[in-house]
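Below, a portion of the complex is reproduced, with chain positions unchanged.
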Amino acid sequence: MIIVLRPDAKKKDIDHIIDKVKKLGLTPMVSKGVERTIIGVIGEEDVLRVQPLEAYPGVEKVMPILKPYKLVSREFKPEDSIVNVDGVKIGGKRIVIMAGPCSVENFESLLNIGKSVKSSGALVLRGGAFKPRSSPYSFQGLGEEGLKYLKDVKKKTGLKIVTEVMDTRDVGMVEKYADILQIGARNMHNFNLLKEVGLSKKPVLLKRGISATIKEFLMSAEYILSNGNFNCILCERGIRTFEDATRFTLDLNAVPVIKKMSHLPVVVDPSHGTGKWDLIPAMSKAAVAAGADGLLIEVHPSPEDAYSDGEQSLLPEKFDCLMKELKLVAEAVGREI
Amino acid sequence: MIIVLRPDAKKKDIDHIIDKVKKLGLTPMVSKGVERTIIGVIGEEDVLRVQPLEAYPGVEKVMPILKPYKLVSREFKPEDSIVNVDGVKIGGKRIVIMAGPCSVENFESLLNIGKSVKSSGALVLRGGAFKPRSSPYSFQGLGEEGLKYLKDVKKKTGLKIVTEVMDTRDVGMVEKYADILQIGARNMHNFNLLKEVGLSKKPVLLKRGISATIKEFLMSAEYILSNGNFNCILCERGIRTFEDATRFTLDLNAVPVIKKMSHLPVVVDPSHGTGKWDLIPAMSKAAVAAGADGLLIEVHPSPEDAYSDGEQSLLPEKFDCLMKELKLVAEAVGREI
């Protein structure tokens, strides 16, 4: 931690800070420059981080040096983590494709989509039973009934299931049906929900909040790991910027950045990230080339009849075509699908 | 709703859309231009809004004309709403100041701050018993014990209490102690929590998410009103931008914009909005001049010992001084404090 003092800081202000640092069991190193004094602090930075140092008299700014997260960091665990989803490994050489409708609508349609994406090479079925919708007047999902359909399709196809949980009260129920508990972008800062899934035995897929920095994203993952659940998959799904040609700005830079900072697997959701079905193929290939460990893609046989997000769903035949292209790109970067 | 077709849209695509619109009980108005065809739809726009029109063949884009919210809109209720908080009216001529520590730390200190801000003119005491913290290793709040302290300080000072609720499971408990249920910025899109407080009898103070547009902010308020609770206060607290000289960018433009679009009262939180105590006085005066109905200000007698957010807390004497200045600005714009 570096504490930069104001040019007009008084001696008693400086002494007061040095005193405080020592009382916390840390070692202050004072450098008096021509323009201002700087205090470097050696020792366990976490002890200091919780102190509101910028509120001390004479302090201009405080610059943390160490990262605020631990368990998720590459330093903590240098080798890549592989998350085992009921036999499907995420984070290894094989890039895992998760596909399916935005919302679970009915059993028949879900089964058809499941069979179709499986035959194209997907290993995980995605589909929402609880839907976070901006409008209280929009379709809110089938709830537990939808979860049952998902589990039934798993039985019939062998696909693993990823589905969202939105409420601390529902974690126990969703756990019974899902293979991966998804935390949506809007709940990335719902800390109580993070704690609950951190206590679960099931793998968690954590989506990045639309205005979350990568550091904040990793801090939210730290909530999950620090509660005991190390089976955490990170998902880039687009951030909010000024650009309006896409619904969000899918931030593929996040893939190599997270790989550098963390050992956790990273997947990409180009459907929500771009909001336009015709951009999904290009951005899926780019995500794989950038090093993603998996993709989440919305597929619907009749987008115009989808209960939600039809405009960002691929037709099954387009998805099948894309899978063939993705295989070539995966091989070009030393991976497989 | 305006449906703009691609220049290469085929006749059967256009007929298909017209057909769909008619089946929904709406009236399509087709305009064939030189470059492309446009279909205007007359009637209840909500019926159409839930259709994924951009997924239809031949469609280039869809432009909604009506607003997606109703109950919160000025059109629905032209006159200003006044929220009655156990006798204190928010949204009328008097600008209501809510002040107090970021976190409730202990009874003694809370009572002292309460007495102090009351004597300076505050009518509501703010203080968090449940704290959303980015790090799992930071102080998470005193929980129900903190709520009890708040209620006790209310008894001794007459100040009304605003405090945050973060979990659907806690709404019933927080309701017993608080006069206003606060929904934090990180939970503005926690729809299940919005529904729960929408079912409550207590007024709600809804903070704008750091990356929420004003339209999305109003949609979240619509969740509360549509569940039956019309006592909703909106709070601008800073949005995330590229600027890093302030912690967030307090968006005062939101005040006159919301006043134009909605009948709900609007308050401003310059403490979280700027993240720096020395910017609070200027931005508080600006908020009042812009038309805010109230302010939420963090006050702490010893910011360097605060459990959270010390760097954005005013000393009681600085707060007292600010209150005097605010009175003058309030009068200059025809209000009072």
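When the chains are written out, they are named A and B in that same order, and each has its own residue count from 1.
In this section, a residue touches a chain if its C-beta (ideal position, glycine included) is under 8 Å from a C-beta of that chain, and two chains touch if they have at least 3 such contacts.
Just so it is clear, the structure is predicted and the values come from calculations on it, not from any experiment.
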item	value
Size of the entire homomeric complex in copies, 2 being in place	4
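In this section, only the chains that are shown with their structure count from here on.
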item	value
Euclidean distance of C-alpha centroids - chain A vs chain B, Å	26
Footprint of chain A on chain B - complex, ascending	46, 49-56, 68-69, 132-139, 166-169, 186-187, 189-192, 195, 209-211, 216, 219-220, 222-223, 226-227, 240, 276-277, 303-304, 306, 308-311, 313
